[in-house]
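Apart from one protein chain that is not included, each protein chain of the complex appears where it belongs.
Chain naming follows the written order as A, B and C, and within any one chain the residues start at number 1.
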Amino acid sequence: MIIVLKPEAGKETADEILSDIEACGLKPLHMPGKERVVLGALGDERVLGKLHLENHPMVESVKPILAPYKMVSREFKADDTVVNIGGVPIGGESFMVIAGPCAVESREQMLKTGEAVGKAGASGIRGGAYKPRTSPYSFQGLGLEGLRILREVSEKLGLPTITEVIEVADVEAVEAAASAFQVGARNMQNFRLLSALGEIRKPVVLKRGMAATIQDLLLAAEYIVSKGNPDVIICERGIKTFETAMRNTLDLGAVPYIKAESHLPVMVDPSHGTGIRELVPPMAKAAAACGADGLLIEVHHDPASALSDGKQSLYPGQFEQLMKELEVFVDASGKKLSRPG
Amino acid sequence: MIIVLKPEAGKETADEILSDIEACGLKPLHMPGKERVVLGALGDERVLGKLHLENHPMVESVKPILAPYKMVSREFKADDTVVNIGGVPIGGESFMVIAGPCAVESREQMLKTGEAVGKAGASGIRGGAYKPRTSPYSFQGLGLEGLRILREVSEKLGLPTITEVIEVADVEAVEAAASAFQVGARNMQNFRLLSALGEIRKPVVLKRGMAATIQDLLLAAEYIVSKGNPDVIICERGIKTFETAMRNTLDLGAVPYIKAESHLPVMVDPSHGTGIRELVPPMAKAAAACGADGLLIEVHHDPASALSDGKQSLYPGQFEQLMKELEVFVDASGKKLSRPG
Amino acid sequence: MIIVLKPEAGKETADEILSDIEACGLKPLHMPGKERVVLGALGDERVLGKLHLENHPMVESVKPILAPYKMVSREFKADDTVVNIGGVPIGGESFMVIAGPCAVESREQMLKTGEAVGKAGASGIRGGAYKPRTSPYSFQGLGLEGLRILREVSEKLGLPTITEVIEVADVEAVEAAASAFQVGARNMQNFRLLSALGEIRKPVVLKRGMAATIQDLLLAAEYIVSKGNPDVIICERGIKTFETAMRNTLDLGAVPYIKAESHLPVMVDPSHGTGIRELVPPMAKAAAACGADGLLIEVHHDPASALSDGKQSLYPGQFEQLMKELEVFVDASGKKLSRPG
Partner (left out) sequence: MIIVLKPEAGKETADEILSDIEACGLKPLHMPGKERVVLGALGDERVLGKLHLENHPMVESVKPILAPYKMVSREFKADDTVVNIGGVPIGGESFMVIAGPCAVESREQMLKTGEAVGKAGASGIRGGAYKPRTSPYSFQGLGLEGLRILREVSEKLGLPTITEVIEVADVEAVEAAASAFQVGARNMQNFRLLSALGEIRKPVVLKRGMAATIQDLLLAAEYIVSKGNPDVIICERGIKTFETAMRNTLDLGAVPYIKAESHLPVMVDPSHGTGIRELVPPMAKAAAACGADGLLIEVHHDPASALSDGKQSLYPGQFEQLMKELEVFVDASGKKLSRPG
């Protein structure tokens, strides 16, 4: 860690901070320049957090040398983590496509859509029972009944499932119903929820928050992993920017960036990332091309009647077409499409 | 609501949608143009939500005429809402300053800081017992012990208190300990929490999410108010932008904008809004000047030792100076500084 | 165009605006609702611009139905525009890769780099003679000498060239030296420059501004096309967002979005789009996968010595490897790599 002192800082300030650094077990360094005095601390600087050097009235800035996350980093673990979702691998050389409606609306809807996506080649089904909605007047999900439907359809079709959990109180019920948890963008920094999921042994798909930097995202993953659950899949799903033509700005550059920084698998959700049905297939291919390990795609057997996100949901025929065209992009990226069971 | 059809849409599509609109009890309108067919629906268009017209494959765009929130709007209630926080009014002509540390760290810290801010003219104390922190390795708050300290200090000093609630499970404990709830930026769209607070009769300070538009923010307030709790105070605390010189970009324009759109009181948090101690006093004055109803300011009796946010915490002397200088700005804006009980 | 009146607007306001609409040759529509009066204007609403209805004190909002650009739109011209850059086609089924250093630094550097990229399969060379630099203390380009080198190298290697023009006064010199103009992100809204390029008959690669929406970008292209030059290539090169891990956020979703809205070819610049050498190959493949018509890639024969943008420049060996791997992605997207002359 590098600590830059204000121009007006005196020798006592430098001495005080240097001895604090030494007391933490790090090697202190003194670099007196003509314009600024700069101090250094060599070693695992994460222990310096408790000194709160950035608070010091004579400190101009603090520049970390190391990333603030540890267990999720490639430096900590060099080889790719492969996560198993209900028997299907994702990560390493395995590419997994999970598809289904935004929300579980009825048994019939889940069955029809699940059959269609399974037949087209998806190796997992998605569907939300608890829906965080911007307006209190919108459909909020079927809750426990939705979880029950999801489980039934999963068993009937032999496909693993993923569904969103929005509160600690629901963790147990979701764990019983689905093959993996999804943490939505609005809950990426619900640290109580992340910690609870760290104590479970089912995979977690962690979606990037709409205003979250990649560093924030990896620190959120670190919450889960550091509490004991290594099976985290990062999901890029678009961020908020000034551009309003699409629902979000899909930050595909984050995929190779995170893959270089972390050993965790990375999925992409082109449905939320664009918000427009017609843009989902090209962005799904682009995600595979830049090294993603999987896709999360909204499909509905009848998008025009969908209770949420219909505008970004593919028709079954569009999804089937996409799966046919996708394979060459997955192969060219050195991966293989995972198959269920 | 205005519905623009795609160029390729035919007469049957228009007829189908027009009859759906009529079935919802709204007046349908047909506007066949040379380049596009445009449909209209006159009346309380919020009932059209269930038609999901945006999903329709022949619909190009849907343009609402009315705001999606209702009970929090000025159209619904023209006069200013005045909220009472532990006996102190905020809103209308009353301007309330709440100050204190980011986190409750100890009884001594809260007493020292509370005494200092009360003496300087604050009419409420803040302090977090539950701290959402970006890194799992940072101080996470004292929890129940923090709530106990907060309550004791509040009673001893005769000042109302506000503290953050981060989960439904904690609502009861926070209600017992504090005069008002704070919903933090990361929980602005924790709709389960908002709904729970809608069933309580204590005021809620609702902070704007880092990626939340003003419309998102007012819809979050609508969750609380529509469930039965009218005592919501909106808090602008900065948004995420490309500018990194400050911690956030304080969107002060949101203050007069929200005051025009809504009857709810609006506070400003210049501490999180800038992240830099020296910028807090000028931005506090600016907030008063543009019509805010109150301020939420971080003060610590010893910022250099603060366990969180020390860099943006005022020294007691700086806060005292600010309170002296602030009054003329509050007065010139047609308001009066509230005094405790 | 839809015009929503304020709740307090009276009948005279509606009548006045309706007669103004009629006077412009459009069909006026009156839609009196319970909560708002809404007016409509059917026809080519772009003529309404001169009414400035958004200024009217009784107008709440104005909602256009049609896009503000015309000649660059797919509605105006349905089939793909194919642009010819120095004999090489881009657009339609032709995919063109242009590579080279950020800046022309010397004859030797351009020759070495040009030879390397040509051998690897690039069908055009890039290199800036005029460099807009954030700091006045940075290298600003070789100017006319740079143009001379570019032309010589182009002729020697038989490869077309593209170079940036930053001012109307330089248009003639750049036209004489290069096969195509590049308008940089900082000049995307230099409307005087765009208009001047509209009067030339050489292709223009128009880079998206860092804060430009897709609509702003297409309107900038409309400046050039409406002045008489149809040969515009749009270039996505990243936008400014809150994410600081990469230099910019590459908005690849813009590629299929623009391809649907406009007939113009779309290139991607993954070098500026990420700012990090290692991310250029995966994002180049992703660009091809989502339907781009070409790539603009920074390569330097010795990036460590580059006078600008060395950090994002590929080594010749990396570029060669990329070209080998890229072809399958281009083919799978239904295009073919263009070859020079």
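Just so we're on the same page, a contact is a pair of C-beta atoms (placed from the backbone, for glycine too) under 8 Å apart; a residue touches a chain by one contact, two chains touch by 3 or more.
Here the structure is a predicted model, which means the values were calculated and not measured.
Enquirer: Touching the hidden chain in the complete assembly: which of C:Glu115, C:Glu175, C:Asp216 or C:Glu325 does that?
Expert: C:Asp216
Enquirer: Looking at the full complex, which residue from B:Val47, B:Val82 or B:Ala286 touches the chain that isn't shown here?
Expert: Going through B:Val47, B:Val82 or B:Ala286 one by one, B:Ala286 is the residue touching the chain not shown.
Enquirer: Have a look at B:Met71, B:Ala211, B:Ile224 or B:Met267 and name the one touching the chain we're not showing.
Expert: The single option touching the absent chain is B:Ala211.
Enquirer: In the complete complex, which positions of chain B touch the hidden chain?
Expert: Where chain B meets the chain not shown: residues 211, 213-215, 239, 241-246, 249-257, 260, 273-274, 276, 278-279, 282-283, 285-291, 325, 328-329, 332-333.
Enquirer: Contact with the hidden chain only, please: which chain A residues?
Expert: Touch set of chain A with respect to the missing chain: 2, 4, 7, 27, 29, 31-36, 38, 40, 42-44, 63, 65-66, 75, 240-242, 244.
Enquirer: Name, in rising order, the residues on chain C that touch the hidden chain in the full complex.
Expert: Touching the missing chain: residues 46, 49, 52, 54-57, 68-69, 132-138, 140, 166-169, 186-187, 189-192, 195, 209-211, 216, 219, 222-223, 226-227, 239-240, 303-307, 310-311, 313.
One rule holds for everything that comes next: only the chains that are shown with their structure count from here on.
Enquirer: What's the contact topology between the chains, one of line, ring, star, complete, other?
Expert: Complete.
Enquirer: Could you check if the interface between copies chain A and chain B is built from the same residues on both sides, meaning over half shared, or from different ones?
Expert: same
Enquirer: Could you give the separation in Å between the centres of chain B and chain C, each centre being the mean of its C-alpha atoms?
Expert: Distance between chain centres, rounded to whole Å: 39 Å.
Enquirer: Where the centres are mean C-alpha positions, what is the separation of chain A from chain B, in Å?
Expert: A distance of 27 Å separates the two centres.
Enquirer: Among all residues of chain C, which ones touch two or more of the remaining chains?
Expert: Expected reply: 241-242, 244.
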